[in-house]
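A single protein chain has been omitted; all remaining protein chains appear in their positions.
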Amino acid sequence: MTTTPSRPSDTFPQVHRIWGKAGWGLDRRATFWLICLPPLFWLAAFLVMPVLFMALFSFRPDMRGDLFQSWTPTINQYASIASTGSYWRLLGISSLTALGIGGMAVILAYPLAYFLVFHGGSRTAFYLILLLIPFWTSYLLRIMAWKILLGTEGVINSFLIYVGFIQEPLTALLYNRTAVILTLIYVWIPFAALPILAALQRIDRVLFEAAADLGARPYHQFTRVTLPLSAPGVLAAFFMVFIPTVGEYVTPLLVGGSRGFLYGNIIQDFFTKAANWPLGSALSMIMLAATLVLVLLAARLIDWRQLFE
Amino acid sequence: MNTSRSPIALRTYYFVLILLLYLPIALLFLFSVNSNASLSFPINQLTLDWYRQLFDADAVLRSARNSLIVALGSSLAATVLGTMVSILLLRYKFRGQSILVGLAVLPLIVPYVVLGVALLILFSALQIDRSLWTIGIAHTVVALPYTLLIIASRLAGFDPGIEEAAMDLGADYPTTLRRVVVPMIFPAMVSAWLTAFTVSFDEFALALFLSGTQPTFPVYLFSQLRFANRLPIMIALAVLLMLGTLTLVFIAERFRQREV
Partner (left out) sequence: MQPKRSMLFVAEGLTLALALILSACGAAAPATEVPPGELTGSLTVLDWAGYDVEDFWVDFKNTYPNVSVNFEIGSSDADIYGKMKAGDQADVFHVYTGWLQFYVDEGLVEEIDTSKLSNWDKVPDHFKKIGQLNGKQYFIPWDWGFTSILYRTDKVPEGVNSWAALMDPKFAGHVSMWDDGPGAVTVSSYIHGYDETAITADQLAAVKDEWIAQRDLNLFYWAGEPELVEGMKSGDVWVAYAWQGAYALLLGEGVPVAYANPKEGRNSWVGVYGIRKGTENYDLALKFLDTKLAEATGNNVVNMYYYGHSNQDVMNGITDETLKQAFSVDDPEILNKTNFTPNLTAEQRDAWTAMWAEVKAAP
């Protein structure tokens, strides 16, 4: 890592002819710029700039006038948000809900990843794709189908009444916050399995043999070897689920009823129902800030490099 | 670990989950052959009418094609960019690496609706018309964290010494990357590509903001949800797409088994 590789032509003049042309004879430092510029440009242009625009917009007083002419910045939007307690409460609830969903999704996905890595054998890829295919059908349609299953005249209720388990159909299955949580966990499990899978795959099988040689029973092999070594993958999976879920709005719309709304719904409403981009932008910036704080806290607690090493 | 002996519990767990995942899809399939125009029981008559109507429904098919194009393009771009960032983070040391990670992961915490409007504003300011390109760009941005995480996880497990060896043998760095690193992380790249594709294909929130005159499938579906009598055709298409993918997967699995 510390030595600067010499040019191919210095060491092996004949090799230079074979290898050098293929990669322009660039060394690591020169290649750096080649690799660095495309992602940097992409992120700067299509992530940073839009977010900056959004930040600027949050200081716009209203929607009047040409959208891109300059305006006098004002903190009115933030002031009105600060005075509305229900928004803050909802942000808190959404974050806690997302935390719970992330945790549950990871816990339920772990056995899945474990199965695929250690018992899938040659069929692992097949089993994995089988798991992912439902996500190539429309999410909207799948949730609509679930609503039919869970509805008061749906399959589940009909069955339970038929069996005599209940007399009246259960209304608690749908149109509330619980339905939102269950649906999101259900949707996220296959995705959460992926980073865990990657982490489990990287574990050197030799370690299990060594553990067995040292007298560890399978249970201990799991808790002392597998689990700790897969921890980075588990963490990655958790954040992969937790963070986007804070801003989730589609599922609450479909199954949340009148009381299952999350913070993301409020943001979406201000853009698509109220045409109040400044207020929506301000709400988004607050959410961004909150999530950033959470992530930075987590970064303090966990060295991110551990995620990869 | 013995792959032939698999605990009943784990196996059952996997298949129960598969069952739960495919249950709504089975239901959709049932409705797609139901003569009833709305998504409900009872099953009136079995009919293939909706499928027949589907093939005349140019707009529906075009929307599926649009989704495919956007998903292919954005997943490829996201995989390439994700690989680049992984290499930057794990094979180099420079100031600002934390910033790079933060940036690459930032799309995860920006709500899609926010990113959608922000990009809409950006494209409007730059006088870029909304199109499949604009959707593709957005999808690449949001898929990048996933590809990065998956590829970096894999790359971290490999000893950089192998690359050193290659360079000592006279390879320059791009060739090393191409001939040594990429093959090593190729499975992760495929996995990342699959993930990015999945993220893009059914993505709705961003596409709704950024579609121009060519809607993607979920956007088109959402538009048809306003009028219930168009719904069955959309369901027929969704079922077809899934059956098609399943068939491809089974065929691929057959081939692989034959190879073994």
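A and B label the chains in the order they appear, each numbered from 1.
What we mean here is this: a residue touches a chain if its C-beta (ideal position, glycine included) is under 8 Å from a C-beta of that chain, and two chains touch if they have at least 3 such contacts.
As the structure is a prediction and not an experimental result, all values here were calculated from the model.
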item: Sole contact to the chain not displayed, among B:A77, B:L120 or B:A171; value: B:L120
item: Selected residue (touches chain absent from view) among B:A78, B:V101 or B:V219; value: B:V219
item: Chain not shown, touching residues in subunit B; value: 38-40, 59, 117, 120-121, 124, 127, 129-130, 208, 211-213, 215, 219, 222-231
item: Touch residues of subunit A, complete complex, unshown partner; value: 62-65, 67, 80, 84, 86-87, 89-90, 151-153, 171, 175, 253, 256-259, 261, 265-266, 269-277, 279
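Here is the rule we use: only the chains that are shown with their structure count from here on.
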item: Distance from subunit B to subunit A - Cα centre to Cα centre, in angstrom; value: 14
item: Residues of subunit A touching subunit B in the complex; value: 1, 3, 5, 7-8, 11-12, 15-16, 18-20, 22-28, 30-32, 34-36, 38-40, 42-43, 46-51, 53-54, 57, 67-68, 111-112, 114-116, 118-123, 125-127, 129-146, 148-149, 153, 186, 189-191, 194-195, 198-199, 201-202, 205, 208, 232-233, 236, 239-240, 243-244, 246-247, 249-250, 264, 267-268, 271-272, 277, 280-281, 284, 287-288, 291-292, 295, 299, 304, 307-309
item: Subunit B residues touching subunit A - in the complex, by the definition given at the top; value: 1, 3-4, 6-7, 10-11, 13-14, 17-18, 20-25, 27-28, 31, 39-41, 80-81, 84-85, 87-93, 98, 100-101, 103-115, 117-119, 121-122, 124-125, 137-138, 140-141, 144-146, 149-150, 152-157, 160, 164, 167-178, 188, 191, 194-195, 198, 201-202, 204-205, 217-218, 221-222, 225, 234-235, 238-239, 241-242, 245-246, 249, 252-253, 256-257, 260
